[in-house]
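Please read the structure below before turning to the comments.
Every protein chain but one is kept in place in this view of the complex.
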Amino acid sequence: MVNGLNLAFQFLDSFAFIVLAAAGLAIIFGIMGVINLAHGEFILMGAYGTTLAVTKLGLPLPVAMGVGALVTAGFGLIVERTIISGFVPNWLGQRTIGRDLIDPLYDRLADSMVATFGLSLIMVQGARILFGNSIETVATPLGNVAYGEFSYSTYRVVLAGVSIAILVAVYYLFTRTDYGMRARATIQDEDTAKALGVDTERIYMTTFAVGSGLAGLTGALFAPVLSMQPTLGDQFLVEAFVAVVVGGPSVVLGTALSGGALGLVNATVTNLLDSTTFGRIGLLVVAILALRFLPEGITGFIERIRARRQEGE
Amino acid sequence: MIAGAGVAGCTGGPDGGSESASGGTTGTASSADTVKIGVLEDQSGNFALVGDPKHKASMLAIQEINNNGGIGGREIEPVTRDPQSDNQRYQELTRDFINEEDVDVLWAGYSSATREAIRPIINRNEQLYFYTTQYEGGVCDSTTFACGPTARQQLGSVLPYLREEFGPEIYTIAADYNFGQLSADWVRVLADENDAEVVGEEFIPLSESSFGSVINNIQDADPDFVMSMLVGANHTSFYEQKASAGLEVPIGTSTAMAQGYEHRRLDPPAMANIYAGVNYMEEVPTESNTGDGGFADRYYEKYPDAPYLNEEAETNYFTTYMYKQAVEQAGTIEQPEVIEALESGISLGTERAPEAPEGETIELDGATHHVDHHMWVLRADQEHNIEEITNRKIPEQFLSETVGCDLREEDEQTQYTPRDYFEEAE
Partner (left out) sequence: MGTTADSVRDRFGFLAGIRDRFEGPNTIGNSRPFWIGFAAVLAVLAVYPFLPFIGTGSQLSLFLVLAVLGLSLSLVWGYSGVLSFGQVVFFGFGAYTFGVVSINFPDATGITGAVVAGVLAGGLGAALMGYFMFYGGVRDVYVTIITLVSTMVMLTFMSQTAGSAWTIGEAALGGFNGMPDIPLLTLGIEGVFTFQFVFNEMQVWLPLFGWNEIDPFYYLSLVAVVGTYFGLRALVNSDFGRVMVAVREDEDRTRMFGYDVKRAKLLVFTLGGALAGLAGVLYAARNVYIDPTVFELWFATLPVVWVSVGGRKSLLGAVIATVSIEYFRLSIGGDWALVVLGALLLVVIVALPGGLVPWVDRQVRRLDVFGESGEAPDPGDAPDAAAEVSDS
């Protein structure tokens, strides 16, 4: 049965989930060409950080979420400096044996996958060793919105708004700030940017930290609705990867559009066929078709049309 | 079933198999002084939360038995590895335990998929095997003892009560895989037996953690109560989301609370008004369980940092004692004789016996290799305190009455499903 409001809320729920799952990954992949298979574990870190901040430190939930995100950003910084760019090992190498020890992982697609896969193993098992098989969860705030015989968790709907706010914030970050301008220059043409005095090392470092922080924020935001186990990151991975690639090169617009399109497919198929399984399969099949017919993602397609139209004028 | 062409070469068995004739063996067979018990339970990976208590309870039982003189004077040597919730690993470790370590008995696996994955190896080697998780039921296998409660027993304890209390209309939500689908079939059968009606049925993939549409569907159907057979970490979110959405319909379950202790992990009142139909939870109010020095006390004395004592742990515990009793009755650790002893029927405990914490007595039904469990209906209130609603003995019915599986008469290795026997399950 398709009830309009139900469908609307389920769509918003799905949209929020996809956008938030993809946010951090889109930035890291889009700008640095690194596929972070530990993305789920960064989300885990944000979720655990938030939950522990509430249960152990007694912080109020919004503050705890900030803590979770910041902790993850900090960890992302460390990961970037040691593994992704190899700055720290190379610094040590220069000091001791006089040469670089490792090469950076930028734009090395497969190698970054293996490295981050190894990282994810360490993080999951590390969480298990440190905190056990589960930790106590935090309650979902904000009650529900009732309409007729139905109701929907207010918080889940609010998340849709939050996800849009995050997209806007990221857009602002990349278009209106100094950092954003330099970051875009670096994506476009690293050598020229360097020649113009942009510290690309710093840009990559900051970007990875921002991307990790966003993933941590996703974990923080979802902490009140998930079961707190070391494997909780897994459920975000598929949506994240699919959304990032279907979205295409433009980080903000791409994530928003793919979140919208895939979320709509998911909600509609689930509602029409009364089956969550086929809703999910529908989402995946549409993603495959999208990649087949729009090989550069949605925004890549839009850009090509725009370029063609400009040429025509 | 081991179908196919004839088997050439030597057959497996406790001491036969793959010792190399020209070299040494990597494990030692049990001697006249020891009994080797193999325990393969998940301590990491997806099932760690529910598998770890099983491991711990087995170790507790072994320790207690060893402290009391062992099995017929023999000390138990536990053999354990962590299969990491990985079926490929389970297969290799099972081969290793049977062929290299020569275990006399094996406890292994949480999910039915694991049981199926190692079944060819178990059957090939005719290995005595205890499968202790609650499961869909129907396994009639000559060397396997599926001693956890079956779906029919669990659902059969809670569904009639809820029907009496709240009314005849049922909405089923279940995990979309074998166990969930078969449990949903049993709900239909039980509904038919209890003058109730399934007004809606929904299956959710194991990987799904967003339940907005499920909640809307339940609200649309407006049933008298919901039967929930959701499984796994992702499905735990349902309870939080339902509480957040203000869905207050009573929910009967066979899977929640008893295995993954959601009532301890989630903030109240997420699990309020949830009725668990199970043979055991840590809170089961029997003398041998919650009394002084009872099962729960002994478990936490050995494992003070353990988060919970779950349903399957109790099954691991009492089956270890059943094995002990069977070996002492048979007078030998040779597996065929022990199996015969088990098939003669083993019964544990009185009200005060330590080995049967779920209550009074429990019997192993020799013909079907299943257990006549003491089933409870336990409810979580607004603060997540567990209260007892009702309890009674429910024997294993499907295999003994409907199918007619008798492993004392005839060897087989089959799993039966309700659809083949009940119209209502279609």
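Each chain gets a letter, A and B, in the order it is written, and its residues are counted from 1.
We take it that a residue touches a chain if its C-beta (ideal position, glycine included) is under 8 Å from a C-beta of that chain, and two chains touch if they have at least 3 such contacts.
These numbers come from a predicted model, not from an experiment.
A.B. asks: Looking beyond the chains shown, say which of B:V39, B:V103 or B:A117 touches the absent one.
C.D. replies: The one listed residue touching the chain not shown is B:A117.
A.B. asks: With the missing chain put back, one of A:G24, A:G68, A:G86 or A:P224 would touch it. Which one?
C.D. replies: A:G86
A.B. asks: Going by the touch rule given at the top, which residues of chain A touch the chain that is not shown?
C.D. replies: 35, 37, 83, 86, 89, 99, 101-103, 105, 108-111, 113-115, 117-122, 124-126, 128-129, 234, 237-238, 241-242, 245, 277, 280-281, 284-285, 287-288, 291-293, 295-296
A.B. asks: When the complex is taken as a whole, what residues of chain B touch the one chain not shown?
C.D. replies: With respect to the unshown chain, the touching residues of chain B are 1-10, 17-24, 26, 44, 81-82, 84, 86-89, 91-92, 95-96, 99-100, 111-113, 116-117, 119-120, 124, 176-179, 181-182, 203, 205-207, 415, 417, 419-420.
Definition applied: only the chains that are shown with their structure count from here on.
A.B. asks: Centroid of chain A to centroid of chain B, CA atoms only: how many Å?
C.D. replies: Those two chain centres are 38 Å apart.
A.B. asks: Taking the complex as given, what residues does chain B use to touch chain A?
C.D. replies: Result: residues 44-46, 48-49, 52, 176, 202-205, 207-210, 212-217, 219-220, 222, 233-234, 236-237, 240-241, 243-247, 260, 262, 264-268, 270, 305, 307 of chain B touch chain A.
A.B. asks: Please name which positions on chain A make contact with chain B in the complex.
C.D. replies: 1, 3, 6, 9-10, 13-14, 17, 125, 128, 132-140, 142-144, 146, 149-156, 224-232, 234-235, 238, 267, 270-271, 274-277, 279-280
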